[in-house]
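One chain of protein is taken out of this complex; the other chains stay put.
Presenting subunit A:
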Amino acid sequence: MPFGPDDWNAVLLTLKLAGTTTLLLLLFGTPIAWWLARTRSWLKGPVGAAVALPLVLPPTVLGFYLLVTLGPNGPIGQLTQSLGLGLLPFTFPGLVLASVLYSMPFVVQPLQQAFESLGERPLEAAATLRASPWDTFFSVALPLARPGFVTATILGFAHTVGEFGVVLMIGGNIPEKTRVVSVQIYDHVEALEYTQAHWLAGGMLVFSFLVLLALYGSKARSRHGY
């Protein structure tokens, strides 16, 4: 089988990156989405726009700014160095940071929509039953927004798996640290190793299709009230 150890490492690394990123995004994206869904502040527009930026920006813009700001002469690079963390480019944590930014709208937006569609009534009902705001959030809002969480998790994970441009610009192509599947495919193609490229690329194609099938399939089912 033309699936070398390098290829397996790339697959494992990609899953690790997507898993970590999705987890972090659910953790930090949920409060952002909740705030965006409920706030009447004038900041809602600017924050919403900032979250959506990766949807329209080419990955080269994000990659370029990350390379410069995370580098030894950039503000974040100087911060991480003074904290003793070293520099983030060419490291796994650096890729996680990049992926969190890059996949942010794919997690925050479905959550925001889910929270918005709850409306005021269930929350008010909970309040009249003397539920605390935290209790309301965890016992009422979260369960009701479950479909939103499913969508956010799937999209965040899949979009991170599909990341390429940003990784190419700040990853440095290091085995087991930053060489993800998309980069490995690129290397195979460039080196005319089409057989290996086919295995990985075909795998990605099937994976992505199944993910979207699961997503749209579950949506269709819930619309029909199963």
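A few notes on this one:
In the analysis below, a contact is a pair of C-beta atoms (placed from the backbone, for glycine too) under 8 Å apart; a residue touches a chain by one contact, two chains touch by 3 or more; residues count from 1.
Everything that follows uses one rule, which is that contacts and distances are computed from a predicted model.
Missing chain, UniProt name from the options "RNA polymerase subunit sigma-24", "Amino acid/amide ABC transporter membrane protein 2 (HAAT family)", "Acyl carrier protein" or "Molybdate transport system substrate-binding protein": "Molybdate transport system substrate-binding protein".
Summary of contacts with the chain left out: across A:4, A:48, A:71 or A:147, the touching residue is A:71. The residue from A:15, A:52 or A:87 that touches the chain not shown here is A:87. Residue positions on subunit A in contact with the hidden chain: 67-68, 70-73, 86-87, 89-90, 168, 170, 172-174, 186-187, 189-192, in rising order.
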